[in-house]
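Every protein chain of the complex appears in place save one, which is left out.
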């Protein structure tokens, strides 16, 4: 983390909006569009105050026509503009997936590298607040499966700003996942750990560099987004029990920083993957495979995965809490690994 | 395979159409809809001759409105009908994914199990014939990631008919993947191995039961769809070199027959996963994870994965052949595993 | 309106009053456990809450024509439609509370109410109900029944692709569907004029060669009449219709909406034209419903709502591990 004089703290959503604003000031080609990104400032605050600062021409509310306006982002990017376009909840991708994965993600490749598509597609993800099966999903693994999209998943305000600025400056499509619980919204369950010092000046964070949030010796916990904070809480608990856990925040899924994971596993010999997404055919399996391919002999125990057990996200609080990973479950899983 | 008097051989697409026809005769609630499923008989022949047999009321051509007609399949199923609905190429899912994954797949769960949704969603997948990035994809792993869909991927005519009849009789949504190269179409590269004996009478094949296509001792090759035939060719080659490979045809991805895979790995101690889909965040990682979770100590070598190396499917023949798994690459990968 | 008997008129009033009471009570229930600090995850009823106070006339005006065999699909804002269709208020409330006794045993929640007996379902995804209604109508046709399907959705939804595809499919296949657009002038914060290139969505019916009817007042009798024709037409096998009806959204898009995008006095002005008050007063003036009878109805529906809330409150939560059930039947 860059050291600066000021110790200004910011919530993640404000850090994101600030990152966008600074790029909009710097580069007139950057503009924002999406549902309720204007006066409302984005349902999850990712575009807070941008409308006031930049006006309706550069911060555009759209109809509920995701195919049209996300496709239009690709079209505008092909003309040299740099749109930041919002899909309000990632759960809604099904109405516009073709524009995302067959076009935004593939046109560069299909053109033999002759096109640039500098689009940032922001989207809110995640559950834990009883928003049920169509408003609580994670799905970054699904997008990571499709070649052509960079996948960014910040866990805190500092990373959020730096990753946003990197995303806007990238000439490739970047999908930027915002966990609702990480955003620091007044109406969500508070998560003070996600509020961090955020320098006022512009800075970038490179893609594909995981952050070791906590160094440890006996077990590696790999995760990202809000689960980083759950893992950190678990690690603290484990420490009191005399178990030393290393926590890795991937920060981006594509590119994936295998090297940091593998190095850590070579040290700790035990791996727990924590994922708020559905368990099967997603992120957790992939990380498992990368480690097995590269560090099988270093494993002293089977790799464990903690994720949503292949059910849609249920509405009722006890049901939802049952399926979501949390600090206790992470601690229990790590504990059982170390005891193996 | 059920033994019968007759040794009638059938192509896969005819076996599929026959399975549908037999169910349509048996159950008046079964009907077919999709683009060009009528007079044309389905672009890949999955509904060949059904229009002639059952007429326009039960074999319905649709407009190019996948969201509307796939959503309508859900609506009709909720009223007790049993639609077989076709998404011409799986690559087109992006225009109608919301109806598939947020509704067809989730409504049963969200209703607390009070609804039935007996829809079979057929779709053609796969490449190898230069149909490029938007008409060659596989994507079954993406659908398997989403809870609520059963995923069927037959590799040959016999399985295709039995799995289709099981699919139509299932009260849950079933996505039925048809590899274009397996269908036995006159205009595709011939694949005689997929043409099999198909009994004329009706029969079912249970979901979640893999087929051991060939028993072996030194390495397990797990795959499905057309890659089964590539793996069999590789195994034959390996046999000549004195390497004994076991080939497993998963037949369904959801439910996944972990038990058969794990048992095989416990015997051979080496695993190669072959997948025509994109490598990362998909099927190959998941199978890897299941084995590591359950049979880590049995592995004498790292698990290997052979899949499309995270690029869109390129058009040009040498490029496409470079990224697709084939018998030689499978043999090479298996060979290198055994030598470890 | 001459052909509306008193019983029907009173019934329209009663249903609207029931819904209004339900939605108003739900405001209070929703805020239980969310003060002094609002936390969407906390309280008696967590999650998002989209209420329909001011939109009762649409649901009641249309659904009063329907039978149990007719299918209705609703959007994210659907309590009023469910109640108008006859969904059991206790089971619905219990679902909203996330209880085992709810329609979906607590799995669905307020945007996902499914009642297979009353043939009602809804979805939190914009435009998702229209194709499903087409399928129900297709089934009715295939089964040789005179059942119809009705799909409700908001003005903002008329710009989603599924609107177009569904109307074309229904028109092409002459399906007995009635598409009902509830124009409450907003899609969250975005006013209709900022999302829709023309004024009246009913005009879009011409793109499919079907009748398009615009009801520009929040009036249950006008809606009832327009819907009656469209539904009768569908039952006769003459195909779909598109209805756009003007309604008002008295509350925020969801509870907790700061509503900075609209004039503070707007809702007050809208409420002056309240369709329930209007019908109640008119029935009194016509001598169809005395003021004490009206009072009695208001009390009875309040009682019904209170009992449903109590039922939901007292009901147990599902067992946590039941989360693993019902992915498949």
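Order as written gives the chain letters A, B and C; numbering starts at 1 within each chain.
Just so we're on the same page, contacts are C-beta pairs under 8 Å (C-beta built on N, C-alpha and C of every residue); 3 or more make two chains touch, one makes a residue touch a chain.
If you're wondering where the values come from, they're calculated on a predicted model, not measured in any experiment.
Put simply, the hidden chain is in touch with A, B, C once you look at the whole complex. The residue touching the chain not shown here, chosen from C:8, C:207, C:290 or C:314, is C:207. Only one residue from B:188, B:212 or B:301 touches the chain missing from this view: B:188.
When the full complex is taken into account, the listed residue touching the unshown chain is A:98, out of A:18, A:36 or A:98.
The chain omitted from view is touched by exactly one of B:29, B:82, B:135 or B:230, namely B:135. Which of A:20, A:59 or A:108 touches the hidden chain is settled by the complete complex: it is A:108.
Contact between chain A and the unshown chain involves residues 31, 57, 62-63, 65-81, 83, 95, 98-99, 102-103, 107-116, 147-148, 150, 171-172. Considering the complete assembly, chain B touches the hidden chain via residues 35-36, 38-40, 43, 61-65, 67, 91-92, 94-95, 128-135, 186-190, 309-312, 314-323.
Across the interface with the omitted chain, chain C contributes residues 159-165, 167-169, 171-172, 194-198, 203-204, 206-210.
Here is the rule we go by: only the chains that are shown with their structure count from here on.
Centroid distances built from C-alpha atoms place C farthest away from chain B.
For the pair chain A and chain B, the distance between C-alpha centroids works out to 32 Å. Across the assembly, chain C contributes residues 104, 106-109, 112, 123, 125, 161-162, 327 that each touch 2 or more other chains.
Each of residues 67, 91-92, 94-95, 132-134, 310-312, 314-315 in chain A touches at least two other chains.
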